[in-house]
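Omission of a single protein chain aside, the complex is shown with its protein chains in their original locations.
Order of writing sets the labels: A and B. Residues in every chain begin at 1.
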Amino acid sequence: MDFATVLQILDSTVRLATPLLLACLAGLFSERAGIFDIGLEGKMLASAFFSAAVAAVTGSVWLGLGAGIAASLVMAAIHGAASISFRGNQLISGVAINFLAAGLTVVIAQTWFSQGGRTPSLIGAARFEPITLPLAETLQPVPILGPIYHELISGHTLPVYLAFALVPVSWWVLYHTRFGLRLRAVGESPEALDTAGVSVVATRYAAVAICGVLCGIAGAYLATALQAGFVKDMTAGRGFIALAALIFAKWRPWQALGATLLFGFLQAIALRYQNIDLGGVVVPVQVMDALPYVLTVVILAGFVGRAIPPRAGGEPYVKER
Amino acid sequence: MAGAAGGQRVPAIELRGISKAFGPVQANRDISLTVMPGTIHGIVGENGAGKSTLMSILYGFYKADAGEIRIGGQPNQISDSQAAIRAGIGMVFQHFKLVEPFSVLENVILGVEDGRLLRPSLARARGALKRLAEDYELHVDPDARIEDLGVGMKQRVEILKALYRQADILILDEPTGVLTPAEADHLFRILENLKSQGKTIILITHKLREIMAITDTVSVMRRGQMVATLETAQTSPGELAELMVGRKVLLHMDKKPAAPGRTVLAVENLRVTDIDGVERLRGVSLSVRAGEILGIAGVAGNGQSQLLGVLGGTLRGSGTVRIEGREIDLAARDAGQSRRAAGIAHVPEDRQREGLVMEFLAWENMIFGYHHDPACQRNRALMDNAAIRAMTAERMARFDVRPPDPDLPARSFSGGNQQKIVLAREIERNPALLIVGQPTRGVDIGAIEFIHQRLIALRDAGAAILLVSVELDEILSLSDRIAVMFDGRIMGERRPEETDEKDLGLMMAGMRGKAA
Partner (left out) sequence: MRDAMPKWADLVLIPLVSLVLAFGLSALVILAIGEDPVAAVRMMVSGALGSTYAWGYTLYYATNFIFTGLAVAVAFQARLFNIGGEGQAMLGGLGVALICLSLPWPHWALALPAAALGAALFGAAWAAVPAWLQATRGSHIVITTIMFNFIAAAVLNYLLVNVMRPIGSMDPATAKFPSGTHLPSLHDLLAPFGIAFSRAAPANITFLIAIAACVLVWLIVWRTRLGYEIRAYGQSEPAAIYAGIRPVRIVMAAMLISGALAGLMAVNNVMGEAERLVLNAVEGAGFIGIAVALMGRSHPFGVFLAALLFGFLYQGGAELALWTDIPRELIVVIQALVILFTGALDNMVRMPLERLFLALRRGRA
């Protein structure tokens, strides 16, 4: 394996990790506030369709992004209403949202575009274009570092940089702001927040809304940057890999970056090679597919560093006895 | 400010006619209370007397259905906790309201941050905690995580939270329930200190010794009502115990003298530690013989529940328990089943949580725990539901369960009839030992008499009965011997004819009595 191949795989890792990272951070805000969300997949899918559809019609990727975020927020609002206001089962609500998105996107796509549940291919300003960072061309001849800067760091689309920037931002919001303190508190002990005179409901809705926005960016990235348009079920389980990464990261932002890069790397390998020959032992590609889930189960089982979810997660908050 | 209650001064707290119902349960009924500033006021009462509800209303956690609240003479709705905090009220709940993975500082500033960023708030709180620690002997490492702290320290954080919010009125709900005696003593020093600085303190407890030791005035609650408010100096533990328990229609049981036979239950050095690491049973030894009732008296929360739990198989413990000479495996995995096989029948204290499955029908509940009995099976695979229904109908008739319909779910029966179902199930098996907790809690008068008669009949039939009750009347009228539990230990033993409520009340308060 030569240096160029390594760079290509890593470059592909970054691009594939981006939607996982955005969805993982989305889940992080929601679940840190005590609202379990297995509907990341559905929110991403809804956003992927609406962003692609609006971008295709208007020719503006920015309007597409806005539409994607709005669609994801609608899904988030349903999840919020079911799990916060109506104290329903958060898991069942998440399942419903995944199906709602899977069905509605294709139904509407077919109605609007009649292309077998797709949107038209996006071209030009309807997509996010790669951004060439300053001096990328100039520095390319520099050995090792030049290609790394040119291939790996430069030349990605805006949402990629945004996703990576959101890691320190999320960390800072969670651990250094009043909002973050209250958000973490409501996921661990809503009664502590309630007795401190802060609204549990408002804090949780805020968290669910952030989750919606981030899933919206993730979905828009899939349809308008990673690919050029929407196709049926294009999230392909990424919402669940993000969920796995979230558990793997034990609900912490920097670790989420590590987990999603790892899972993105596995996807990049699986995409490039059918089978991997490790000195005589052939590892089939399906091992790469399954590895994120296997690793998550191992972590959940608590054999390697126990993953303890936020204590109040999944439980509706009921004050009156 | 002076410590004693003055005649002309404005009360710190005034409650008038407070009522609160949860569904059909009237938790508080027309309660009025006046507390003067700079005093420590105690509120005593049994579990479920409505103390915690009243204080949660005062803290804005629940809304009263009716009544008026005045803080410092001003009418105040206290619509939510924020309003209570603004009115200068701080509360230390029985179950701490702390965020476990947070640091002490983060918990202290939660909800009263200075701005959008945490850093300035944390810095200010750090300084404030340092001063509070010096002023009130409240030393806590501000950077420690709550989950790493012991219960005593956690409680200190709760007090600090209240003081940081500049509370002038501090409510403590059962603050010593989880504390060691040394920690409790330290807490009382802190409270005295706060009082001397002019703070008003309300102490909710069921421990009479604490009331006598630290309060200036005391109110007694019973069944949602305020039955008395007294100067602590003018009362006695015995009087308070009587007020707490209340004088009911004394039911004189026509019972023959006991004819105790062989020893059925022999317990030695039984110990139980709960998940918080607090030792709830501290070496209990006792025995019960065939044909006698041993009554366990005591204020709730002194280890009686744990005693029942270990004997009934719902809790793990250490020590030895023998039934008719055969030792019971206290670590058995299917403890509930092996206890039944050994001849122990268990009427649990909380029938709605343990004794019955509320959604199950009466006939399903009638075999609960005994569903493996051959009598319940039609063949190797299926249960004989028809036979169980018939058996249930017959038992419901004999135990006067109303309505006598085996196909109603348990939740649709009244408390007394629910208890009769449990009792019928446990008694009809002719157990060697019946352990029974609070047999008449939430049960109407008519059913009480019926239940008492059944227990006596079972005794006369030769069963050994261990009776745990917080109702002194019940203990006195049913028991052949009475043991008093306090703080996880047996304080002493009496015969019913050689004792009275005052004597037992003192022992229940841990005041007197020779160790057994």
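In this section, contacts are C-beta pairs under 8 Å (C-beta built on N, C-alpha and C of every residue); 3 or more make two chains touch, one makes a residue touch a chain.
As the structure is a computational prediction, the values presented were derived from the model and not from experiment.
Contacts of the undisplayed chain with the visible chains, over the whole complex, involve A, B. Considering the full assembly, B:369 is the residue among B:11, B:260 or B:369 that touches the omitted chain.
Checked against the hidden chain, the listed residues A:247, A:269 or A:312 yield one contact partner: A:247. The chain that is not drawn here is touched, among residues A:10, A:57 or A:102, by A:102. Taking the complete complex into account, B:382 is the one of B:182, B:233 or B:382 that touches the chain left out. Interface residues of chain A with the unshown chain, by the touch rule above, are 38, 78, 81-83, 86-93, 95-100, 102-108, 110-111, 114, 117, 232, 237, 240, 243-244, 247, 284, 286-287, 289-290, 293-294, 296-297, 300-302, 309. Although one chain is not drawn, its touching partners on chain B can still be listed: residues 23-24, 312-314, 333-340, 346, 348, 353-360, 364, 368-369, 371-372, 376-377, 381-383, 385, 411-412, 414.
We adopt the following convention: only the chains that are shown with their structure count from here on.
Per-chain CA centroids place chain A at a distance of 48 Å from chain B.
Of all the residues in chain A, the ones that touch chain B in their complex are 175-182, 184-185, 188-189, 191-198, 311, 319-321. Within the complex, the chain B residues that touch chain A are 22, 59, 61-62, 80-85, 91, 93, 97-102, 106-107, 109-113, 115-119, 121, 161.
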